[in-house]
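This report refers to the structure that appears directly beneath it.
A protein chain is absent from this complex, but the other protein chains hold their places.
Our next item is chain A:
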Amino acid sequence: MSAILPPSDRLWWKQPIDKVEWAWIAIAFVWGMVMFVMMIYWHIYGKQNLSNEAYKTTPEMFAAKAEKFIAENTIRTETDQNIPVVKVPAGGDGYLIARLWAWYPILELEKGQTYKIHLSSMDYNHGFSLQPVNINIQVIPGYEHVVKMTPTKAGTYAIVCNEYCGIGHHSMLGRIYVK
């Protein structure tokens, strides 16, 4: 008779399903299909898709590439820590190192240009959280993620680390300039 007793009808699987229940199941199913198609639609027509381009790497290999990029493209340094501000060539590759507890270096981009930003971590998991745009990407040691980005508005942007990475986690703040 109730949900805490065996079904009163021994052949419960032969009972017909009510029309209203069928309708709700159909709605749930169709809605699932709509949500599935939306993701594919966005891959084809949408302009915000996370890149699939990623490579296995090591902290040493990635740091070497990033240092070369910084050495070739630095335009000035900022703050009393002399953090290099690196102008990423329009349409070119930029490197961003995540490490305890800094984003390195500062990148300078131009509005409307498309850049390939390479992300990797030197140590733990980190979280690339671009604010106030609010784009969030996981950064994992041993993986080089190449994300194509096109800034749509000029300004000064912050990179917050939003994956817990130890005691200095909350001081891990980076910067991107968009001219």
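As a convention for this text, contacts are C-beta pairs under 8 Å (C-beta built on N, C-alpha and C of every residue); 3 or more make two chains touch, one makes a residue touch a chain; residues count from 1.
Please note the rule applied: contacts and distances are computed from a predicted model.
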Choose one: "Cytochrome c oxidase subunit I", "AAA+ ATPase domain-containing protein", "Transglutaminase-like domain-containing protein" or "General L-amino acid transport system ATP-binding protein". The correct choice is the protein name in UniProt for the chain not shown. "Cytochrome c oxidase subunit I"
If the missing chain were put back, which residues of chain A would it touch? 1-10, 12-13, 15-18, 20-21, 24-25, 27-29, 31-33, 35-36, 38-40, 42-43, 46-52, 54, 79, 81, 83, 102, 114, 119, 123-125, 127, 129-145, 147-152, 158, 160-175
